[in-house]
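Excluded from the complex is one protein chain; the other protein chains are retained at their positions.
For chain A:
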């Protein structure tokens, strides 16, 4: 039942831990932003949908952090709820405040397409535990992508106001997208070993899926490409207050077993 796990070198382990943490951090922070809509979404069904999506993303973070636990023994909850902003390695893309509904749906769509395609490629990982996780999470991510793709269409082709807001969201998000496709330090070695997918290939597929959808299908205009991206140790001013909110209960009650 359990497939053989290839032995990673010490260096490879360090890089894989870095990558798993970055993947999980993106999911945790985006889920927190999604959760901010709970009780505030425009209609009840969307409140439920976004809460579902956030729950799935947290589930994926849990899977990544369990893989990390197998490598270094760190507790997933402690990683999520006790690290400070300078220890988080999320992309700035997921940190940006939740904005309006168009911003929320467009960000989730751009992210879902990236995640679905990355997971699809990661199903071929030579590191069997990662391939297993990717197989599992991929099936869930497709539903997010279908949902948010439809919302982007609906908003872009809706009223002049919804179109204006969707275009504004695209303009605001575009400079941050590139960071999602940026490797972590040392990632090329794991790419060569077949452990991690080729981010350039994922980006090419992403462009092929997302760009025609945004422009041809939805009539949006692509802003100019963003400037060079900083590393994942560089954060926006929005991360500190987000973590204060997210970690408050855990930090106040570190010994609580049910909460």
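Things worth noting here:
FYI, a residue touches a chain if its C-beta (ideal position, glycine included) is under 8 Å from a C-beta of that chain, and two chains touch if they have at least 3 such contacts; residues count from 1.
Throughout what follows, contacts and distances are computed from a predicted model.
The unshown chain of the complex is recorded in UniProt as "Ring-1,2-phenylacetyl-CoA epoxidase subunit PaaD", chosen from "Ring-1,2-phenylacetyl-CoA epoxidase subunit PaaD", "Citrate lyase beta chain", "Acetolactate synthase" or "Phenylacetate-CoA oxygenase subunit PaaJ". Note that of A:122, A:137, A:156 or A:184, the residue touching the chain absent from this view is A:137. Considering A:26, A:57 or A:187, the position touching the chain not shown turns out to be A:57 (whole complex). Of the candidate positions A:102, A:117 or A:184, contact with the hidden chain is made by A:117. Across the interface with the omitted chain, chain A contributes residues 1-3, 45-46, 48-49, 51-53, 55-60, 62-63, 116-117, 120, 132-133, 135-137, 139-140, 142-143, 145-147, 149-150, 209, 213.
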